[in-house]
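Chains shown are a subset, placed as in the full complex.
Note that the chains are named A and B in the order they appear, and that numbering of residues resets to 1 at the start of each chain.
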Amino acid sequence: MSPEPTFYAYPFDAAFSEAVRIGNTLYLSGHIGDDDNGNLADGFEAEVAQMIANVAASLARFDLGLDALISVRVMLTDMGQLECFNRLFAACFSDKPLPVCSAFGVTQLALNAAIEIECVARL
Amino acid sequence: MSPEPTFYAYPFDAAFSEAVRIGNTLYLSGHIGDDDNGNLADGFEAEVAQMIANVAASLARFDLGLDALISVRVMLTDMGQLECFNRLFAACFSDKPLPVCSAFGVTQLALNAAIEIECVARL
């Protein structure tokens, strides 16, 4: 595997890339629970489901699944929703090992999302 | 060293792993200043001391010390306490080189902790 970084641009005009691959490590930009039109899903659980679907779609471009995640950072506008996220997220892994995680409360996110996740995965 | 990731689960039910090792890099989940019963230490300095002890305990599973840290991210609910953290943290390294760091104020942390640290270390 080449040590050169490979950048994967978003299919729209953006100030950052969707993903960068360095050797076996894949860095993803932060994902929120919006659809292709930039509309947030309605309600926290729906946002989490859409956000996880967006992460899965990014990983799928590299033939990876969610079990390729090694590290995630979770930003919430209401830390009272962390347990709900944890439950929904862990359910995606069943028997597979979970990534490391840090989580913290933020004042605001893009599009006024309630949650954002930043991921590192392993090819 | 194998390029395969190795996941180290927490000894209790959790939505994430305690650590993931990829080659020579070790990613740790965020640590706060709580004891094995999930009780926070009393007061900021005690929280920092317990938090650093928790990081040291995670590193010790890999026969590493605090000097193995290469990058830390510090989240505080009161940035006025950053200098206190800096002083306590730097004192753990004496002559050894310090990791890189970013620090920022957050609205809330797990268990209403005053501080959380997310670490990357080198085996």
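The rule we apply is simple: contacts are C-beta pairs under 8 Å (C-beta built on N, C-alpha and C of every residue); 3 or more make two chains touch, one makes a residue touch a chain.
Quick caveat, the model's predicted, so the values are computed rather than measured.
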Original post:
When 2 copies appear, how many make the full set?
Top reply: 3
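Quick note on the criterion: only the chains that are shown with their structure count from here on.
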Subject >> chain A and chain B, separation of their C-alpha mean positions in angstrom >> reply: 22
**OP:** Over in the complex, which chain A residues touch chain B? Could you list them?
**Re:** 24-25, 70-73, 77, 79, 82, 85-87, 89-90, 97-107, 120, 122
Original post:
Which of the residues in chain B come into contact with chain A in the complex?
Top reply: 3, 5, 7, 9, 14-20, 22, 27-30, 73, 75, 106-110, 116, 118
